[in-house]
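All protein chains of the complex are present and in place, except for one that has been dropped.
Chain naming follows the written order as A, B and C, and within any one chain the residues start at number 1.
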Amino acid sequence: MTEQKPTNKKPSLKQVGLSETVLWDLYTNLLKTRLLDERLRKLFRQGRFAGTYFSAVGQEATTVGPTYGLRDEDIIAPSHREIGANVTKGVPLELIVAQVYARRNSPDKGKSHPCHYGYRPKGVISPASTLAGQTIVGTGCAMGFKIQKKDNVVLAFFGEGSTSRGGWHEALNYAGIHKLPIVYICQNNLWAESVPATLQAGIKDFADRAKAYGFPGVTIDGNDIVQTHKTAAEAIARARAGEGPTLIECKTYRWYGHSEIDPADYRQTEELENWKKKDPVIRAEKLLLDLEILNTAKREALVENLDQEIEAAVQVCEKEKYVEPEEAYNDVYSERFPVLKDEY
Amino acid sequence: MTEQKPTNKKPSLKQVGLSETVLWDLYTNLLKTRLLDERLRKLFRQGRFAGTYFSAVGQEATTVGPTYGLRDEDIIAPSHREIGANVTKGVPLELIVAQVYARRNSPDKGKSHPCHYGYRPKGVISPASTLAGQTIVGTGCAMGFKIQKKDNVVLAFFGEGSTSRGGWHEALNYAGIHKLPIVYICQNNLWAESVPATLQAGIKDFADRAKAYGFPGVTIDGNDIVQTHKTAAEAIARARAGEGPTLIECKTYRWYGHSEIDPADYRQTEELENWKKKDPVIRAEKLLLDLEILNTAKREALVENLDQEIEAAVQVCEKEKYVEPEEAYNDVYSERFPVLKDEY
Amino acid sequence: MKKVTYIEAITQALYEEMERDERVFLIGQDIGLYGGVFKATKGLMDRFGAERVIDSPISEVYIAGGSVGAALVGMRPVAEIQFADFITPSMDQIIQQMAKMRYRSGGAWTCPMTIRVCCGGEVGGGLYHSQINEQWFFSQPGLVVVMPSTPYDAKGLLKAAVRGEDPVIYFEHKRLYRSIKEEIPEDDFVVPVGKAAVRKEGKDITIVAYGLMCHKALEAVAMLEKDGISCELIDMRTLRPWDRETVFESVKKTSRAVLVQENSKTGGVMAEVSASITEDVFDYLDAPVSRVCGLDVPMLPFAPPMEHFFLPNAEKIVRAVRKVMEY
Partner (left out) sequence: MKKVTYIEAITQALYEEMERDERVFLIGQDIGLYGGVFKATKGLMDRFGAERVIDSPISEVYIAGGSVGAALVGMRPVAEIQFADFITPSMDQIIQQMAKMRYRSGGAWTCPMTIRVCCGGEVGGGLYHSQINEQWFFSQPGLVVVMPSTPYDAKGLLKAAVRGEDPVIYFEHKRLYRSIKEEIPEDDFVVPVGKAAVRKEGKDITIVAYGLMCHKALEAVAMLEKDGISCELIDMRTLRPWDRETVFESVKKTSRAVLVQENSKTGGVMAEVSASITEDVFDYLDAPVSRVCGLDVPMLPFAPPMEHFFLPNAEKIVRAVRKVMEY
């Protein structure tokens, strides 16, 4: 893993290796994710929606970077902390908020759970909570693409904790044998709820797990949007070309509790403070300022635009109703089969 | 993996690094396993017992070598091809044959399945057929030993195919985190029923899987009893000393079908013939002859003794009855709970 | 019309569905090169290639979960679990992914796929090659569960499963693979999911069964006929959603019912059938609904005397019917 050393010398676009547009888009998506996430946290704390809320603040670069540039038909196999992947894949903000509010306009019609974002038109699988579940299913999507001889790819997201699951192993093992078009993104945020990464595996770098499967594993700075995007884009290109999977471990950190009801008192303040210094949004901002793609005025305008967009989505959902109770009977089967109705 | 090069120079005991007694015992156990296995195969083909039979002929050194020297309280977590571990651990031959005959004198009272050898007084777990099942349970035994601060160890056996299972991953991952006193023996016989090892993993050496767990993995010539014994003994010593697990991959080959009802026509005759040249029993024999621990007369006497012992065990089981049908009601629970009896 | 065995019927269904629809593919252990441990997929790899007949590693979690994924992107997977005993590792993917994909996505993502599960006893398979675990899937909303008892149904239900839009667990009974033969049409046909079959009409008592137990019941029916007891035999065929109407109509006519289940008694499918009969047609009952089931011990002890003792058979069914008739 190469960590970016602080330097006073301003980088050039050429050194960065990405175009202005790409950098602008990456930054916009990062910022949008951050603002939306913080807004939703606040709304939860104000009791505006039920259930709980899983914040990804601090980890945005691990989802935004890899997702940027995917096609609609490419699949996202998410876990529970991929709000950034949804934003970047182009899921309408209103639907992201609707999922959290569990209202009638939510893609799942209120059936699943807040933060379990899924949206078929953009290829985002509606997730189950069972960790690594969608890593397995996503690997199956890649198997499907391979049989269909399509050049689509799958991006599967999970935390370091989820790599302890057996099904995760079966999926990556299969992908290795058949060189499936899939890229595995491990968001190693050092904690799985209250359990530190040292109790998830006897290794330090989770990318080493790829050695068991015969495909490349690489550990990167997960808070550097340039690295997350470029590393994933390369892996995606290889996957599209039929050259098989890659496991990318992004070292990162979640700023808040596991969910909003977790005080996260098992961590040291110092650890958090150190990681806050590596804020992926600020780092991207600095880069864009240095490259003169961004300036204060542009930034303010952008924030205002994004805030308005977010607020509009929230307002729609605030006004939306819950589904009728009988909605519970729908979507169990295709129309072919009836559901036994309750008598009482 | 270091394969023994054929040489005309006779080795010395010192070069081999094992005592005469140990070499004699290893050879005796190898031969006993071979003779017993071939006898049981024949009996199955003569229709002397029901079900099927899993032969381990050709792979004996992978079980005999590691098991030799264990204590009664050390645990064997077997799969379906560990007749050699049972023989070497000291399970009475009669009970091994009884398990195959599924008669009243079998340790399982005829309940489980032929070849599912288990015997508590010698620490052999009665296996389920679900592959890698006992690898997980065996890892739990090692966890128990660690909590108890005992210096016992566990030897878990499985084929290369079983390493594709998720539960296998969870077990080894756990053992790596907690440095459990367990040694994992992968008998890579290149096939899992009809599926070649190349379709089980995208890697060549299954010992590489250990890299995902942070403990040593080593690939050895599984048909060389000296190597299997010495490598395992060393790993066992480290495990006893609290230094954690080892994964040992033994390259080997099964001579016959997956079970006796499998013609194994998915393999090339040439492959088989090549491996027959590496017969672990003949190789051990040659070594002992060279070292002058063995000679033709001794060998003949040994074979005769072993044949007699085997025949005596077979005769006991041939005369033994099946259990009564009502035995089916026993061993579901402790005496505390009754089993619902059938009315019809 | 040609006489085919139950397993040939399965092979035919797979072959024809793969010919018909290139989205159909197979995945399972030993199904390709080897043609399946029971040869159900014999010849299919030769015909359709290794990309559509996949010899999977020993990864039951992936076999189920990977198939779900392939279904999501438009394939029609037919996965094989070599023995029902080895479906336990797949439970997570079957219950949490396959069964609930449609529901949790509000109908956006669906899982048209089939898992073939080789199951059942009376083959000397012992504790780990004889299990049936239909009751787990039977109790899971979102899943379709079928278990054919004849070659005709084996073929027709498998085709219906592959063509449907819902996830199906297809139990095939290994004891039936080669023990029965039947003439079946050479033209394409399906057997509708959700409909039971009345195997024999009768007026005195209703017997409900599925899978191998239908054949045990048929034997019993013949024996009872000689005593002048006229039995109506219903083969459930589909376990979920089961055909309540056909069962209820029959019981309304006969007023008595005996339910036969190979699996252990407690918590099995027939408990639901019995409870539903009581709930819905109680007034028609002249005697308690009675069950003939496998023993309430782990399915299935190996030694032949225990295996025999465990399983329902014609004699046990006859005794149960007599007892209910004498009530």
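Annotations
Note that in this section a residue touches a chain if its C-beta (ideal position, glycine included) is under 8 Å from a C-beta of that chain, and two chains touch if they have at least 3 such contacts.
In this text, all values refer to a predicted model and were calculated from it rather than measured experimentally.
Touch, as defined at the top, links the missing chain to these shown chains in the whole complex: A, B, C. Within the complete assembly, A:Ser194 is the residue of A:Ser194, A:Asn274 or A:Asn305 that touches the hidden chain. In the complete assembly, the contact with the undisplayed chain comes from B:Lys111, out of B:Arg34, B:Lys111, B:Lys211 or B:Arg238.
Across the entire complex, the residue among C:Gln135, C:Ser149, C:Thr206 or C:Thr238 in touch with the chain not shown is C:Gln135. Interface note: of B:Tyr27, B:Tyr68 or B:Tyr119, the residue touching the hidden chain in the full complex is B:Tyr119. One chain of the complex is left out; on subunit A, the residues touching it are 50-51, 102-103, 109-114, 116, 128-132, 161-162, 164-167, 192-195, 199-201, 266, 322-329, 332, 339-340, 342-344.
Within the complete assembly, residues 61, 85, 88-89, 91-92, 95-96, 99-100, 103-104, 127-128, 133, 135-136, 138-142, 240, 264, 266-272, 274-276, 278-280, 282, 285, 287-291, 296-299, 301 of subunit C touch the chain that is not shown. Against the chain not shown here, subunit B presents residues 75, 77, 106-109, 111-112, 116, 118-120, 125-126, 128, 130, 133, 136-148, 152, 166-167, 170-171, 173-174, 177, 330-334, 336-340.
Definition applied: only the chains that are shown with their structure count from here on.
Distance from subunit A peaks, on a Cα-centroid basis, for B. With centres set at the average Cα position, the gap from subunit A to subunit B is 45 Å. In subunit A, the residues that touch at least two other chains are 166-167, 170, 173, 177. Each of the following residues of subunit C touches two or more other chains: 56-57, 59, 61, 89.
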